[in-house]
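Sharing a structure with you now.
Excluded from the complex is one protein chain; the other protein chains are retained at their positions.
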Amino acid sequence: MGMFDPLKGFGVTFATMFKKVVTEQYPEDFYPSAPRWHGRHQLNRHPDGLEKCVGCELCAWACPADAIFVEGADNTEEERYSPGERYGFDYQINYLRCIGCGLCIEACPTRSLTMVNFYELADDDRRKLIYTKEDLMAPLLPGMEEPPHPMRLGENEQDYYVQGPELARGRGVPEGETVETSKEEAIQ
Amino acid sequence: MADPITPVLTKRWLSPNSWRLSTYEQLEGYTAVKKALRKPPEQMVALIKDAGLRGRGGAGFPAGVKWSFMPQADKGAAKPHYLVINADEGEPGTCKDIPLMMADPHSLIEGCIIASYAMRAHHCFIYVRGEVLHCIRRLNAAVREAYDAGYLGKDILGSGFDLDIVVHAGAGAYICGEETALLDSLEGRRGQPRLKPPFPAAAGLYAKPTTVNNVETIATVPYIVNGGSDWFREMGTEKSPGPKIFSISGHVEQPGQYEAPLGTTLRELLELAGGMKDGIPLKFWTPGGSSTPMFTADHLDVPLDFEGAAEAGSMLGTTAIMVFNETVSVPWAVMKWTQFYEHESCGKCTPCREGTFWLAQVLERMVAGKGTEEDIDTMLDVCDNILGRSFCALGDGAVSPIESGIKYFRDEFLALCEDNKSKQSEAELVGAKA
């Protein structure tokens, strides 16, 4: 062992001090993950704010970890949450069980359930990790209105499914502005 | 073959006031019933069997055989028997029973008395199509006349035989021409075909033994009683004897009812009807209403009897000959017919209810120039899924214009699709318009 060898080691340290740091200073600094990261779920909305979820429970059926609980209910003319007859009255995802596989997303027939790239899913209380509908609903984008409210985009649910975005533009949402909460740019 | 002009059923039609009892009686009316009531009922059944009279309603089932299915039990303990006359003439192009009842209702009534006597029925119902109000009135008047003259009611002509005839007006459904649907409708239910067995001869109207016969069949009976079976067999062919009223409509000079022996060809009938209208050549025709596969000019010499028509790939049906000249588009005509079947399908069974709905839409699309070549194959396959799969024969009838139309005139269908090919319209989203 040479005389300067111990200093060589410090040299590495010293030299590194002037290099660009690759470590992310989480949690002080927060960096978003890739857009297709299997993060937290989101329940999307139609362009007028009505919920896309119809409470069909297919996500719950698809879930291999039994992490999802859904109960449907009936829309009425006075209190409408989604176009059509049925909406998700109760929606819970237990993130203690969720394995982030995304099978629920594939099962969703209305593209109501998607995943966003949010990954801070840890807490010190088990109960806080059961996310309910309020936690999971997508934020209201411009032109959206918090349900319950009547169908603004058409006569029936088929109008929503077949030409929802066009109808939204017809109502004055400007071109280029995103109307779908499930679009990736809306998530970022 | 007998001379085409042998008026039997229609012989009184041109007499003044031919529908009156007095006219009828002058022209040897109610003579057959007098003969018949003197003979035992079995002999009547045997006579009709010998004459080889086949049902004139479309299927051509031997009438005598049908009558012999009725239970032979005596009066008293046995259930009552019923004779029901199917006068719900609804097949497109068919126009023979209603003129017959208009011009000569008493021949039907006389036939009813003889047939009822042969089957030991004391109630006879005539189920007339509701739309033909004039005919119903005339028939009612004739029944009244017959009651007054003692041909109906208790102890007819001193024979001890009782018969009541009820004229019932239907409410306008094609399906009620199907015998079991007719019986349901007559009972006051929804006109939908019944499950067979039991057949009407075992459990028909009000679950009692019943025979359902066509108007023309029964109206032929008095002539057979008067003329005998040998006379009857002089006309027509071996297996399809007797005269028949052909209703000729469409592009001929003189459309109307023409009586001719069975086995007459269209060529002969066209001569009677004055030939094609304005001399425009024949393109296609139906031998027995829209439910029978169509014929073309190649079939002018097909003998129009039950066997001849079947051999040539169609059916004799009701001998409703609709003649179309070259100005008519086959897909258009087929579409119109299919719309009729869609409208008249009773809805009981899936193939007919859903199939006619689908076929009508495809044809409408095609005629509008939006069809594709695959649509033709789809239609043929759907037809195959309806034919023989439906509850009654309505479904079978609904597909025959389409299948035969495509068989003989595929090019015309293809031409409509050709038109669409150039446009290449964007594929519409399924259900987008719903």
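A and B are the chain letters, set down in written order, and residue numbers restart from 1 in every chain.
Definition applied: contacts are C-beta pairs under 8 Å (C-beta built on N, C-alpha and C of every residue); 3 or more make two chains touch, one makes a residue touch a chain.
To be clear about the criterion, contacts and distances are computed from a predicted model.
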* Structure fact -> Of the listed "NADH-quinone oxidoreductase", "Prokaryotic ubiquitin-like protein Pup", "[Fe-S]-binding protein" or "Transport permease protein", the name UniProt assigns to the chain that isn't shown is "NADH-quinone oxidoreductase"
* To do: Give the residue, chosen from B:A142, B:L304 or B:C349, that touches the chain omitted from the document.
  => B:C349
* Structure fact -> Per the whole complex, from A:C56, A:L103 or A:V162 the residue touching the absent chain is A:C56
* **Per the touch definition above, residue among B:H122, B:K277, B:K336 or B:R389 touching the missing chain** => B:R389
* Looking beyond the chains shown, say which of B:A87, B:I113 or B:A173 touches the absent one. => B:A173
* Structure fact -> Omitted-chain footprint on chain B covers residues 173, 175, 190, 192, 195, 342-351, 353-358, 361-362, 365, 378, 381-382, 384-386, 388-391, 428, 430-431, 433-434
* **chain A, residues in touch with the chain not shown (by the definition above)** => 54-58, 60-61, 69, 71-74, 84-86, 89, 109-110
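Operating definition for what follows: only the chains that are shown with their structure count from here on.
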* **Whole-Å gap between the CA centroids of chain A and chain B** => 68
